[in-house]
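Of the protein chains in this complex, one is absent; all others appear in place.
Each chain gets a letter, A and B, in the order it is written, and its residues are counted from 1.
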Amino acid sequence: MANGVPLNWYLILSAILFGLGVAGFIYRRNIITVFMSIELMLNAVNLTFITFSYSFKQVDGHIFSFFVMVVAAAEAAVGLAIILTVFKNRETLMVDDVSSMKY
Amino acid sequence: MTALIFFIFAGIAVFCGINLVAQTHPIASALSLIGVMGSLAILYLQLGGEFIAAAQMIVYAGAIMVLFVFVIMLLNAGAEGALQTSRFVRYFGIVLLAAFLGLISFIIQSMLPRTEGVVFGLFQGGTAVDVGRKLFTIYLLPFEVTSVLILIAIVGAIVLARKEI
Partner (left out) sequence: MNFLILSLIKAAVVAFVLLTALAYLQWIERKVIAHIQLRVGPYRVGPHGLLQPLADVVKLITKEGVIPSHVNRVFYLMAPWVAVTLALISIAVIPFGPEIQIGPIKTWMQLTDLNIGILFVLAVSSVGVYGVALGGWASNNKYALLGGLRSSAQMISYELPLGLAVAAPLLLANTLSFRKMVEYQSGYWLGFIPRWNVIPEIFGFAVFLIAGFAETNRVPFDLPEAENELVAGFHTEYSSMKFAAFFMAEYANMVTVTAVATLLFLGGWTPPFPEPYSDAIPILVFLIGGLIAFYHGLQPARKMDKFTLPATGLVFLGIAAIFGVSLVPALAVLKAILMALFWFCGKIGILLFLFIWVRGTLPRFRYDQLMRFAWIFLFPLSVINLLVTSLVVALTSK
C-alpha cells in the first residue's frame, strides 16, 4: 500500500476479537476463563479507542484507553477475590454448579 | 512494511484469541491472552500510542495477567470436562459467529467513509508528555476518581480474600 494500512482493518480486527470474547463468555464453563474472555473484550475496545484517536489525530482516545485499563485492573482484583471466596465455599469453579444461592 | 507488521500481529492476536476460547486448561487460555495483549501492544505502537503500548505491557500483561495466573495456580484449576451441549449446537454456533463477524466487517468496510491509511510515525501526539498533559489538566477529575476506585478495589480484595481467623 502506498499510503499505509487502511484504518478500517483495525476496526475489523477489534470486532473479531470482541466477537471471540463474547463466544468465550458464552461457551466456557470455567469461571476464570469467562473472566478472561471479558478481559479480551476490554482489549478489543481499547484497540477501537486508539484507532479512532489516530483517525482524529487527538490523544483523548489514549486517555480513555488508559482509564479502561485502570478500571479493568480494579475489576480483575475484586473479581478474582470473589472467585476465591466462592471457591472456598462451593469448592468448584464450574459456572453450572453454582446455580443456586443456597448451598 | 506497515502492512506486513499489521498482518503478522493481527494474525497472532486472532490466533491467540481463538486459542483462548478453544483450550480446555485455564493456564493455556491465560497465556493466549498474554499473547493477544502483546500483539495489541505492537499495534498500538503502530498507531502512534507509545505510552499506551508500554502501559498495556506493564499493567495488563505484567500485573493483571500475573494475578490471573496466580489464582489459577493457587486454585489448581484443572482442565474442563466435556461440554454438555450437543455437537450440532457447538458447530452451528461457530458458523453463526463467523457469519456475524463477516457481516460486521462488511458493514464497517462499506458504510464508514474512506479514511486515510495508517502510516507509522504520522501521529506523533501519543507520547507520555501529551498523555500526561491532558490527563492532569482536562481529565483530572476522572484521574482522581479512578485513584479512589483503585483504593476501594484494594480494600475490597484484601477483605474478601483474607483468612477468617
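Points worth noting:
The criterion applied here is as follows: contacts are C-beta pairs under 8 Å (C-beta built on N, C-alpha and C of every residue); 3 or more make two chains touch, one makes a residue touch a chain.
Bear in mind that the values here come from a model prediction, so they are computed numbers and not experimental data.
Shown chains touched by the missing chain in the whole complex: B.
Touching the chain that is not shown, out of B:Ala3, B:Ala22 or B:Ala54: B:Ala54 (per the contact rule at the top). Contact with the chain that does not appear here is found for just one residue of B:Ala3, B:Val69, B:Ile94 or B:Ile108, B:Val69. Counting over the whole complex, chain B has residues 27, 31, 34, 50-51, 53-55, 57-58, 61-63, 66, 69-70, 73-74, 127-128 touching the chain that is not drawn.
In the analysis below, only the chains that are shown with their structure count from here on.
For the pair chain A and chain B, the distance between C-alpha centroids works out to 6 Å.
Residue ranges on chain A touching chain B, taken from their complex, read 1, 3-13, 15-17, 19-21, 23-24, 27-30, 32-33, 35-37, 39-40, 43, 46-47, 50-51, 53-55, 57-60, 62-63, 65-67, 69-78, 80-85, 87, 93-94.
Interface residues of chain B facing chain A in the complex, by the touch rule stated above, are 2-3, 6, 10, 13-14, 17-18, 20-21, 26, 29-30, 33, 36-37, 40, 43-44, 46-49, 51-52, 55-56, 59-60, 63-64, 67-68, 71-72, 74-75, 77, 80, 83, 90, 93, 97, 100-101, 104-105, 108-109, 112, 115-120, 122-123, 125-126, 130-131, 134-135, 139, 142, 146, 149-150, 152-154, 156-158, 160-161.
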